[in-house]
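Missing here: one protein chain of the complex. Every other protein chain is in place.
Per-chain residue numbering starts at 1, and chain names A, B and C are given in the order in which the chains are listed.
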Amino acid sequence: MPEQPFVFESRVRFGDTDASGRIFYVSLLNHFDAAEAEFLRHLGVAYREIQDRKVGFPRVRVECDYTGALVYDDLMAIAVTVDRIGGASFTLAFDVTVEGRNAARGKVTIVAIDRQTHRPIPLPGNLRAALETYRDGSSASSPM
Amino acid sequence: MPEQPFVFESRVRFGDTDASGRIFYVSLLNHFDAAEAEFLRHLGVAYREIQDRKVGFPRVRVECDYTGALVYDDLMAIAVTVDRIGGASFTLAFDVTVEGRNAARGKVTIVAIDRQTHRPIPLPGNLRAALETYRDGSSASSPM
Amino acid sequence: MPEQPFVFESRVRFGDTDASGRIFYVSLLNHFDAAEAEFLRHLGVAYREIQDRKVGFPRVRVECDYTGALVYDDLMAIAVTVDRIGGASFTLAFDVTVEGRNAARGKVTIVAIDRQTHRPIPLPGNLRAALETYRDGSSASSPM
Partner (left out) sequence: MPEQPFVFESRVRFGDTDASGRIFYVSLLNHFDAAEAEFLRHLGVAYREIQDRKVGFPRVRVECDYTGALVYDDLMAIAVTVDRIGGASFTLAFDVTVEGRNAARGKVTIVAIDRQTHRPIPLPGNLRAALETYRDGSSASSPM
């Protein structure tokens, strides 16, 4: 993990809340969607660049634990880390804090597929390289 | 207008509400999306049938007035009527009531386009015919 | 598990899909929200009944595996089972099929809290009883 993980800031919007007065649990995952896109852009492998008519990137698994309150207008800091890099898929982890207080932690697994056959294919080389570089960030920056 | 307009029943879900305790105004429009699909299915021209690689049906205008409270678990009756049939577009109107009480009224305008050029094209014949038949329903069924 | 689990039918709406042509992974969870509400209504313990100013039912964990394609207008059968009943929480499992084909499987954990203190409290007795009866449905109907 890099010493400074990528952090995406995102606000809880009024439409994200529910009648409990807090964020609706599903709505938080839309912020993960945004964080994922900005994270990959930050790595130089934005979906719009690497996605084409041949390759798609469906999500095949999501999980999230909600550990603290998130209310209207909270400015969330969503730290993104690389949890796992597989042959045809990778998993990102999202840590949500508000003013340093933990609020949620989730993971999303994305698989690369051939859009014609809908079958998994090896992760594109530049995506894999970018994920590995980011994951190994802290060791790479260490003296030896 | 037919004597008995098509009515789509749909519930206000927890995720539809916001911190005010009522439905989030945007969320109601997702129910219109469902009502529109079921209305066209009812007419025998479901999008899945008439939509193909050549023709698309983007919405080009929406409007909605919110006139009464809608809260969690309310069972909405959404009456759908044909407001206007143009050359390349049509407008549906949605009347939302809960136990006979008015809650909202909206309209959505849908245009037929060529998916290649993204330019408007004449409404498919079967769609136009179905909309006209529905709109003229009450007079068609009256003896004279 | 009862021999006949409760099944909630729900359609993939146009707004649920994304540019991949399939359901957006987050959108499926809104259907779980609806399935959960209808399941509890089926058990006679609808949230609107058992929820009051004192007790709330936030979701504290969600997970979902997406195992098959879900596209516009698919009619999903969402079978709901009781995965776990704890002291202050319970977990529901959702099995999504389309025409008998597996499409997704998820779980949601709901905790009962005191709305003043936001601390977990024992599950209301009628909710616990209903969940247990449902879970034990098949054995209850067996001779011994």
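The definition used in the following text is that a residue touches a chain if its C-beta (ideal position, glycine included) is under 8 Å from a C-beta of that chain, and two chains touch if they have at least 3 such contacts.
What you are looking at is a predicted structure, and each value in this text was computed from that prediction instead of being measured.
Among A:Arg13, A:His42 or A:Arg128, the one in contact with the hidden chain is A:Arg13. Checked against the full complex, the candidates C:Val55, C:Val71 or C:Ile85 give a single residue touching the omitted chain, namely C:Val71.
The chain that is not drawn here is touched, among residues B:Cys64, B:Val98 or B:Ile121, by B:Cys64. Residue positions on subunit B in contact with the hidden chain: 20, 22, 25-26, 29-30, 33, 56, 58-67, 69, 118, in rising order.
Contact between subunit C and the absent chain runs through residues 14-15, 17-22, 24, 26-27, 71-72.
Against the chain not shown here, subunit A presents residues 11, 13-15, 30, 33-34, 37, 46-48, 72-73.
Please note the rule applied: only the chains that are shown with their structure count from here on.
Taken pairwise by the contact criterion, the protein chains are fully connected, each one touching every other. Central chain (C-alpha centroid nearest the global protein C-alpha centroid): C. Where subunit B touches subunit C, the two copies mostly use the same residue numbers: shared numbers make up over half of all numbers in play. Using the average of C-alpha coordinates as each chain's centre, B ends up farthest from subunit A. In whole angstrom, the spacing between the mean C-alpha positions of subunit A and subunit B is 36. Separating the CA-averaged centres of subunit A and subunit C is a span of 25 Å. Within subunit A, residues 20, 22, 26 each touch two or more of the remaining chains.
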